[in-house]
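A single protein chain has been omitted; all remaining protein chains appear in their positions.
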Amino acid sequence: MTQTVKFYQTGTLTVGNRLLDSDKRTVQASRNRSNALTCGHRACQGCGEALGARYAIDAAMRAANRDLVCVNATGCLEVFTTPYPETSWQVAWLHSLFGNAAAVASGVAAAMRVKGKATRVIAQGGDGGTTDIGFGCLSGMFERNDDVLYICYDNEAYMNTGVQRSSATPPAARTATTPAVGAAPGNVFGTGKNLPRIAMAHGIPYVATATVADLHDLEAKVTRAMGLHGARYIHILVPCPLGWGAASHDTIRLSRLAVESGLFPLFEAEHGEVTATTPIRRRVPVAEYLKPQKRFAHLFRPDAPGAQEALDRLQAMADANIRRFNLLSAEEAVR
Amino acid sequence: MTEHPFAITLDAGTSLANRTGSWRTSKPVYADHLPPCNARCPAGENIQGWLYHAESGDYRAAWEVLMRDNPLPAIMGRACYHTCEDACNRGRLDQAVGIHAVERFLGDLAIREGWRVEPGPPTGKRVLVIGAGPSGLSAAYHLARMGHTVTIADAGPKPGGMMRFGIPRYRLPREVLDAEVERILAMGVELRLNTAIDDIPRAMAEGGYDACFAAIGAHLARRVDIPAVAAGRILDAVSVLRGMETGAEPPKLGRRVVVYGGGNTAIDVARTARRLGAEEALIVYRRTREMMPAHDFEVEEALEEGVLVRWLSTIRRMDEGSLVVERMELDDTGWPRPTGEVETIEGDTLILALGQDVDTTVIERVPGVEVNKDRTIRVGPDLQTGHPGLFCGGDMVPSERTVTVAVGHGKKAARHIDAYLRGAPQESAPKHAVAGYDRLNTWYYTDAPRTVQPVLDALRRQTTFDEVKGGLDETTALFEARRCLSCGNCFECDNCFGVCPDNAVVKLGPGNRFRIDYDFCKGCGLCAAECPCGAIDMVEEEI
Partner (left out) sequence: MLKQIEGSRAMAEAIALCRPEVICAYPITPQTHIVEGLGELVRDGHLTGCEFINVESEFAALSVAIGASAAGARSYTATASQGLLFMMEAVYNASGLGLPIVMTLGNRAIGAPINIWNDHSDAMSVRDAGWIMLFAETNQEAVDLHIQAFRLAEELSCPVMVNVDGFILTHAVERVDVPDQARVDAYLPPFDPVQVLDPAEPLSMGAMVGPDAFMEVRYLAHHKQMRALERIPELAAEFRAVFGRESGGLVRPYRIDGADTVVVAMGSVMGTVKDTVDALRDAGHAVGALNLCAFRPFPLDDVREALLGARRVVVLEKALAVGMGGILASHVRMALRGFGNRVYTLIAGLGGRPITGDSLADFLRKVEREPHYDVHFLDLKSDVVEAEIARMERTRRAGPIAENVLRRVGAGRAS
């Protein structure tokens, strides 16, 4: 046997493991992780956004040697972390407005550049703050190739204001502004934005998608992004138990199923070209992902109008992703 | 506190003042659930426990955990029928962990390295063990660890019982057997060979023993009446196998050997006959292959070695150089019944392998001892007979007759004898619930890479009975150990520590696992859901 002994069999997918070399463990496995987002925050139980933000910023903190500034858009992440008199952030952090995080970050980056500091800059916001109201500033930041990593925590609606539809809300999903009533309940089909692909169209150095279900993948992408300069974009799917009508313990499982169903493809792109995709390990039909979420409950009610058709269309979307990103290619055994 | 504008700007990390634990309605609690392998190990091994150490390459620690329950790992890694592997959760994922192979690796390593076990501080109590089979050896070992003075008396010329006089060499090399017995004796256990005990109370009184464990096995071959012209050509399997070990020359068998029976002994004796040069070894069994008590892999290996089998047949008569057999068929209930169709087959030797009974003569006279209808000895849950201070185990008490059960009895008896000697009831730890497959979050377990997988597969399939093939080497053993899912027991994968959105899991460092910080835990349940091995329970909070 020429293979060196590695930790293949009890799981390289876990957060850490006593048997792994420390460089093979995630940042989250370390007792010295920065906990950029620390305890006492007011996110709901099982909030994917709280988790995703700590994952991403801790990884970025490590990559940047803690020389990092974060700019935050208005939204749940901002509200649950910084209600006076307490903040949960342990990173230099600035909140300005809902729609200007990317521009504010450009300003911070410009200041650092002009002052000759190596400090890295991250802007972050929810899907609403990113795909809708902050889109202009984001596109401008991309287009100027400002040295900012923008991270979108996509929970697929305006959660902080009570679950209204955003341009990242998936078709058929029930939100407060796309109620599950009428002939075509939930959000309409054929609308919305695919921001990762729009970001790619800007030709920026790096674009990636990630979820809170695969920490190794997420951290690798954040680390990769931090290793580059110029405008970079990472889009992280972060289930919201409240808005999705899901159990608080299902946050990670749902992220996983979103990927495994093909609805949320994981990929990386550089300068507008896809450079890598994360293959699906155990493919599941979309229904398996949708069913635990109350926002899709109307699709599973017997004789609900158009339910089967909607399910078929969602499945077709997943299938199209799988084709587009070639997600069923043989899994690499070693990563 | 830095100087900064009021309210709009805040000092880092101040939210620690906000104890979100008060939001909780249920709380995560770490629990050690019983892994299914452990639950199914007749010797009561903490398999997951020793695999945990083997995974990290700390074989000494692994071996020590293993030796807490089983003093014969090199033997068991070969001879045990490993029911643990049938129960192994990994079997539902791909293939069961090759527990026996790792066990054998550890056992062999210990022999090679000369690892020893120290006896406990002397208690001054003396225990007589009758029979140096696995059960007696196991009891002696455990009693010695507890500090008791142990003497083993065995009627035979060499220790090991059926491990030596039953199980053939090619499955259990005698050096291995000798080495593991020797290690027990090195703890100060006295072994008296060629010492048949015929009066237990007297032997105890004369030797000044405070308690006795009898494990004399089941050695009387069962017979059936088969009319024969030359009865001398009808042998029994136990005698044949025993002859392999005791006689100066191996027993003389004919050219065409017919074995009657369907158990492992039948297989062993047929394979032995082949090895002794019989041109043909044919097993005749009255039921179907599925009904055979012999293990599938043993049948498979026998067939590979050229042993022939006639299923659904009974032997009617033995003639000179031939036998008459009757074909059986299955009735509507799937039970075999005679058809009346007979056939003649060639055969010059018939070996009966129809099972063994206990020779109860030595024990049935002891006051208080009761003998069951099937000739086994009646014992209580503490393995004690009706005669106070006399305990029995192994093949002579009602149970499955395997080395592993015998070893388990030895341990159990030792604990109860110890309690008996101390005059205190033996307290056994409460049993944990079994960590079934549905407790696992199997997503996190990955497979071996393609380059390693086939090698492991082959090794896993290997019975290890064939010493020519050999066991795992260190590298493969490590791979195999690392396939363990650690069912129901934290293996420090850091998942809970990582997935808590509230940083409410405290990592205590290598070997110390984790702690929940209930000041901040909101009770979302993510840690429990994402624990790969199901080591966390969610418990309702009392509100």
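In this document, chain identifiers A and B correspond to the written order of the chains, with residue numbering beginning at 1 in each.
One rule holds for everything that comes next: a residue touches a chain if its C-beta (ideal position, glycine included) is under 8 Å from a C-beta of that chain, and two chains touch if they have at least 3 such contacts.
Every value quoted in this text rests on a predicted model; they were computed, and no experiment measured them.
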| item | value |
| --- | --- |
| Sole residue of A:67, A:273, A:288 or A:312 that reaches the chain not shown, by the stated touch rule | A:67 |
| In chain B, positions touching the absent partner | 2-12 |
| Residues belonging to chain A that touch the chain removed from view | 66-69, 71-72, 78-79, 81-85, 87, 89-97, 99-100, 103-115, 119, 136-137, 139-140, 143-144 |
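Convention: only the chains that are shown with their structure count from here on.
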| item | value |
| --- | --- |
| For chain A paired with chain B, centre-to-centre distance based on mean C-alpha positions, whole Å | 49 |
| In the complex with chain B, residue positions of chain A that touch it | 1, 3, 5, 7-19, 25-26, 28-29, 31, 35, 37-43, 45-48, 50-51, 54, 81-82, 84-91, 215, 241, 247-253, 256, 281-282, 333-334 |
| Of chain B, residues touching chain A in the complex | 7-8, 10-20, 23, 55-56, 443-452, 455, 473, 475-476, 478-479, 482-486, 491-495, 497-499, 501-504, 507, 509-511, 517, 519-520, 522-526, 528-530, 532, 538 |
